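Omission of a single protein chain aside, the complex is shown with its protein chains in their original locations.
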Amino acid sequence: MIRVSIMGATGYAGVELVRLLLQHPEVSLRNLSSVSFEGKPISEIYPALKGICEERLTGEDGLFEETDVLFTSLPAGLSEPVAKKCREKNILLIDLGADFRLSDPEDYERWYGKAYAEPALHADAVYSIPELHGERVKQAKIIGNPGCYPTSIALAVAPALAEGLIETRGIVIDSKSGVTGAGRGLTQTSHFPDCNEAFSPYKVACHRHTPEIEQTLSELAGAALRITFVPHLLPLNRGIISTVYTEYKGKKSLAELVETWKAFYRGKPFVRVLEAGETANLRNVKYSNYCDVSLHLDGRTGRLILVGAIDNMVKGAAGQAIQNMNLAMGLPETAGLTMIPPAF
Amino acid sequence: MIRVSIMGATGYAGVELVRLLLQHPEVSLRNLSSVSFEGKPISEIYPALKGICEERLTGEDGLFEETDVLFTSLPAGLSEPVAKKCREKNILLIDLGADFRLSDPEDYERWYGKAYAEPALHADAVYSIPELHGERVKQAKIIGNPGCYPTSIALAVAPALAEGLIETRGIVIDSKSGVTGAGRGLTQTSHFPDCNEAFSPYKVACHRHTPEIEQTLSELAGAALRITFVPHLLPLNRGIISTVYTEYKGKKSLAELVETWKAFYRGKPFVRVLEAGETANLRNVKYSNYCDVSLHLDGRTGRLILVGAIDNMVKGAAGQAIQNMNLAMGLPETAGLTMIPPAF
Amino acid sequence: MIRVSIMGATGYAGVELVRLLLQHPEVSLRNLSSVSFEGKPISEIYPALKGICEERLTGEDGLFEETDVLFTSLPAGLSEPVAKKCREKNILLIDLGADFRLSDPEDYERWYGKAYAEPALHADAVYSIPELHGERVKQAKIIGNPGCYPTSIALAVAPALAEGLIETRGIVIDSKSGVTGAGRGLTQTSHFPDCNEAFSPYKVACHRHTPEIEQTLSELAGAALRITFVPHLLPLNRGIISTVYTEYKGKKSLAELVETWKAFYRGKPFVRVLEAGETANLRNVKYSNYCDVSLHLDGRTGRLILVGAIDNMVKGAAGQAIQNMNLAMGLPETAGLTMIPPAF
Partner (left out) sequence: MIRVSIMGATGYAGVELVRLLLQHPEVSLRNLSSVSFEGKPISEIYPALKGICEERLTGEDGLFEETDVLFTSLPAGLSEPVAKKCREKNILLIDLGADFRLSDPEDYERWYGKAYAEPALHADAVYSIPELHGERVKQAKIIGNPGCYPTSIALAVAPALAEGLIETRGIVIDSKSGVTGAGRGLTQTSHFPDCNEAFSPYKVACHRHTPEIEQTLSELAGAALRITFVPHLLPLNRGIISTVYTEYKGKKSLAELVETWKAFYRGKPFVRVLEAGETANLRNVKYSNYCDVSLHLDGRTGRLILVGAIDNMVKGAAGQAIQNMNLAMGLPETAGLTMIPPAF
């Protein structure tokens, strides 16, 4: 059994990790830490866990003991020092925050307003959407787990760029996320009467996931590209859909494109490429680690439109982190992640 | 492996059975029948199952072959003939409909507007909320699986009646159910703009679950009792809460009552009795087989108020049916039902 | 034109007053005060008002100037000193808070944890649900505007008690309110992922509206009575439904009861008594000052069940306060309140 601890266990991604790891056949859950709720049983914060996990939340003391893998889900800048300790203790660190996602330190500084505190650490860090970067994660010691929006986007678009089917210029990404994406902290925008029966874009063309999206897409394209990215807040709990508008320069029919996507994701159990004529809906992936991708050709304007749907808390956070852990630890990729999405 | 088939697999309870049984470690899923969608893959009706269960839906032909257990989820009156065939073929029938819930044929006739077609069959039938009737289900050949409302109510109230702590007269039950309770069929009341941002009672004091509730509570009380039952439609997908108002005639404090409930449900893994001061919320049981029960004393009026919360599709339908199957087939009661409710 | 000011204009009831008063044909809106947002335009806090009301929020200074009527929507205890000033300046005070609702000072002390600071003031104060107490409001100088739950309950039950049709003992009230009832302040219970797709009772049998309900019903019954009251939080923005369970001791048929209710509310334009067989739904009163009441007889248990539905922010707060103002100032009762509820 792999011994796993979590730092930041009472955030939304943290408690989702707890839920999934408790059901993971190869994992023994150890220390759960929380700055806000140290000393309390986690089931007091999340009564859904009553009778299932009554573990008391700890501080940082002892967190690293009897631990093979540590997941961190912390605000930007707080994971770096933890990663340093993990390296010393030879613990695999999987960070669900932003500290190990961007390979260019200038990107980090520009978008997060501070420099890396431990630049040397980043040489050991690997950013991994497993379907795209699964190979490199196998020897990793620090894993930067991707953001929710970038996951939904990269998986929809990857084959198009890898196969040179679209222009790298002019990509427009219109994403929509459920409210859990904003986290457990109380804010006016997540106050029920403010977001229920409401809808709007936010952080228009200035969301921090932008450089992460560009990093992944540029790598796939083999050339630096820039995208326009606008997220929107959906009045529902879970799920992200990204609608990606690209200029198509290929000759393949829609049916052939679907085959190309299927071939690209062969052997990748969590990406479901929908048939021509089908449309991705976040309803169909909720509570699961799947990413549904649908393809649409607009013959009138020469555009290829790609839609990616995920559960922002599973494939967009905790589930993908476990998938990365599975790959890094030599477990089957799907271990602990075989939840079937409910029909409703 | 137990071979299981489902009749009515594309109704909401049916597809929930499919989802749960696919994850059951001791079950091999065989035939899925559907009058409405015969010949189509179930994943076409429910795209959440894409890539997971592409099984084609059958008609009745061959349904009983290679089957140890048959679940039926059908309109009233249609399960009786199926049960007859199951008896002939020695297949365990578990009916999620109403045909085998009421032990008094007059109750059935009064509330469903028709008599039992096969009265003799009912001698072999057992109605079972496993926590209350689990013993009798062990030898059963036909199991009447309880309704969703009655389950949420009986589990909240049972200890009060069994221990004689409340008056049997004057019980008032105010229940609220999510919209999946109304099923997959299109109706004005489940049209989104009609039920979103809306709320009302329906079938006030004349819902068909009334005699089933009275049957269970009367048996617990050891005397015939009548209740007032009013269901309401909640603008959310899943879950039921029942708030039950009773006249308290005991002397125990709230803390002692909580202990009484805990003792009553000792060894019953799916009932979680909340502590004094806690309140059941359907959020905490969604997508799980748990029933959360909270107790509240109104000292000013001498009332004991009991709140029961379940997922109407799991503990209120498919999950409880599997729990009954487990008990009848000698499997661990929790087999295939260990899903942890998500925190959100 | 009547000159009106509002204290607490950025709370939910306050801003609803602003919206309705701006559309009132006989009102000129003057000073809007807000402790939290003094100096800012109200349209910055509520962008729905952009271009319609750009008024800057004031502090208390100057609030009483050029004002005939002052509405206060403040936490318990803060309206009394304001009322004192209004008496000095001969301004009609209409308090949407709790300071002038309870006629028995002990009730206030017991439920709010503090004594009245200005007991003498209360001799001049009148509590008024206009349909029940409209006469007394005509000369009032201080008006205690009713709570949302009590309004929905009293209007449903009043004819039953006034006509002696039900037992005064044993009344059970199960109420459900939308989230705006919890106000603009951020709390965990109004955090979107906590209350969306969730439902539970709260403050079971200990909500502060209890003594107000009992005061009104006791007065109607002509004898002190006690009720059991349990509120629940509905995952929607606006509206309250109360389902009230009573023991029927009359002989009238349901159709006759409906006629009795209609006669009771003759000339009261905001109460709509539904026909036998119809059921009140909060959808049908949203954004309006109506209260819909439906009646249901449970012949099996001898209960009369009464359902009252209102918009908690209009008839349950701002609209009713304006209705009280209209009556006190000699305006038509419906002035500024003729909004038709939208069908969706």
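Going by the order they are written in, the chains are A, B and C; count residues from 1 in each one.
Following the convention adopted for this analysis, contacts are C-beta pairs under 8 Å (C-beta built on N, C-alpha and C of every residue); 3 or more make two chains touch, one makes a residue touch a chain.
Given the structure is predicted, the values throughout are model-derived calculations rather than measurements.
Note that the absent chain touches A, B, C when the full complex is taken as a whole. In the complete complex, the residue from C:R101, C:K176 or C:R238 that touches the missing chain is C:R238. Looking at B:P25, B:G59, B:P105 or B:P193, the residue that reaches the missing chain in the full complex is B:P193. Contact with the undisplayed chain is limited, among C:T216, C:T260 or C:N281, to C:N281. Where chain B meets the omitted chain, the residues involved are 12, 179-180, 184, 186-188, 190-193, 195-197, 235-237.
Within the complete assembly, residues 12, 15-16, 19, 22-23, 46-52, 180, 197, 237-238, 272, 274, 278, 281, 283-285, 287-288, 290, 292, 313, 338-344 of chain C touch the chain that is not shown. Residues 170, 172, 174, 176, 193-194, 196-202, 204-205, 226-228, 230, 232, 234-239, 241, 243, 245, 279-283, 286, 296-298, 300-301, 303, 305, 307, 309, 344 are the ones on chain A that touch the missing chain.
In this text, only the chains that are shown with their structure count from here on.
Of all residue numbers that take part in the contact between chain B and chain C, over half occur on both sides, making this a same-residue interface. With centres set at the average Cα position, the gap from chain A to chain B is 36 Å. In terms of their C-alpha centroids, the spacing between chain A and chain C amounts to 46 Å.
Averaging Cα coordinates per chain places chain B and chain C 39 Å apart. Residues of chain B in contact with at least two other chains: 197, 237-238, 281, 283, 344.
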